[in-house]
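One protein chain omitted, others in place.
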């Protein structure tokens, strides 16, 4: 992950948010889950820094989209009980994969918060698309 | 938010608590979620400072009443997993809105804890009414 | 504080870092101390997110530059003991003041980490200059 790419991903997420009519926060983290960039749009809620960074971190830490984790952590799911302050398990966080010659591995993540879960997921997907076509 | 208004809101919540026969704690926070005032009635539980301030913070951070968040964070809800130490997602926290010329935004919140959830919600509503008719 | 201005401030800090030969992280927070933007340069240390955001928060929370707090919190200083995980009290955080008709107040802050303290302070100053001449 590098800053230039993180900013392009952020821009794509925010353009999608504008289309959705949502005000969002966008975080991009590196393979260690540490923030590379964060932006909170005008009018986006103050929980955004915590939630967007938390979703991005969670997607890297567990190598799954937080949307998939929502199912796994629901009552009856095999990871029920995981969701909490550390791991945010509802849609909006997506891990970013790459193969630098040693096989596919997670090298970063993006997290979006501020809209509905459906909107957050679409905005995160817009960011992840930039990554996949980099 | 200012202290004089916060104290009037607190007084209204406590009057409602007296009618309910409940002993409560009342927190009022500003738009950043930071406490402006806190009062714990004689006989109210020591969890009150944590819970009342937590509900008030949560209502500001997520711009929803914590009663609405209870539904959203219940099993099957789209924010299931959000409830935890940081975000308190059961009734008693209400965000306070105002329009200072740039559109409606959350400029503070009130949180009540100590009675039943129904009582806490009614006390918080009494405080919010003061805000709305300020 | 708004995102557009935060990004301009960040750019100014990073340009200064380039002149200094330093790799830095830059955080801008609002009047509640909540992040509006964060950027970590290529090669900047992973402590950057914690330290830059912490310095920015501290400068807002205590309404002083963290450089001034370094003196106050040193042994013999009147705030000795304040420095810790919550309040970061060494140079690199600067509060941002404005008067929107109710007198001067702190409406945000900038925090820089990654270089020497002297470099961090100069980069934060570059950002604050953008604010003052906005």
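Here are some notes:
Letters A, B and C mark the chains in the order given here, with residues in each chain numbered from 1 onward.
Operating definition for what follows: a contact is a pair of C-beta atoms (placed from the backbone, for glycine too) under 8 Å apart; a residue touches a chain by one contact, two chains touch by 3 or more.
These numbers come from a predicted model, not from an experiment.
Every shown chain that the unseen chain touches in the whole complex is listed here: A, C. Against the chain not shown here, chain C presents residues 43, 45-47, 50, 70, 73-75, 83-85, 88-91, 116-117.
Residue positions on chain A in contact with the hidden chain: 30-34, in rising order.
Operating definition for what follows: only the chains that are shown with their structure count from here on.
Chain A and chain B have Cα centroids lying 29 Å from one another. Chain A and chain C, compared by their mean Cα positions, are separated by 26 Å.
Across the assembly, chain A contributes residues 46 that each touch 2 or more other chains.
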